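Got a structure for you, written out below as structure tokens; questions coming shortly.
Here the complex is missing one protein chain, while the rest keep their positions.
Let's look at chain A:
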């Protein structure tokens, strides 16, 4: 009796560990589902959208200009941010507002990316804290799953900031 209970308990623990590890590997190396919140990516992603973020292109260093990515916030490692990659390392970025007469430019340093939200008026991004290290990127958003009527890949950047 006792042996049988012990056996089932051990089996249950073993299966839990096994499936937990498989889930960890899937989330870490294939992709994960993310609920977005906040206004910074409107109109591409609005509040409470559910998106799928894939991890492979980050591990293979295949992030390109125009991709929407999820990254760790440089100022709070527990917080994730969702932005669009505007420039990769070595790119020239215009940092001034479109209405400014004098344009200011900066270069993205090695190993960094320049991130901006699609909602330029309501987004805290590289324009305020500068370029972000590439290693903070967690994944690239490839699919929007919810709401159903906008299911599919994400649209292009509406801001025309990518040169």
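Operating definition for what follows: a residue touches a chain if its C-beta (ideal position, glycine included) is under 8 Å from a C-beta of that chain, and two chains touch if they have at least 3 such contacts; residues count from 1.
Rule of thumb we're sticking to: contacts and distances are computed from a predicted model.
Colleague: Which protein name, taken from UniProt, belongs to the chain you can't see among "Glycosyl transferase family 28 C-terminal domain-containing protein", "Sorting nexin-30", "Mitochondrial inner membrane protease subunit 2" or "SUMO-activating enzyme subunit"?
Modeller: From the choices "Glycosyl transferase family 28 C-terminal domain-containing protein", "Sorting nexin-30", "Mitochondrial inner membrane protease subunit 2" or "SUMO-activating enzyme subunit", the unshown chain carries the UniProt name "Mitochondrial inner membrane protease subunit 2".
Colleague: Given the contact definition stated above, which residue among A:11, A:66 or A:133 touches the chain not shown here?
Modeller: Checking the options A:11, A:66 or A:133, the one contacting the hidden chain is A:133.
Colleague: List every residue of chain A that touches the chain not included in the displayed model.
Modeller: 17-18, 20-22, 24-25, 28-29, 61, 72-77, 109-112, 133-136
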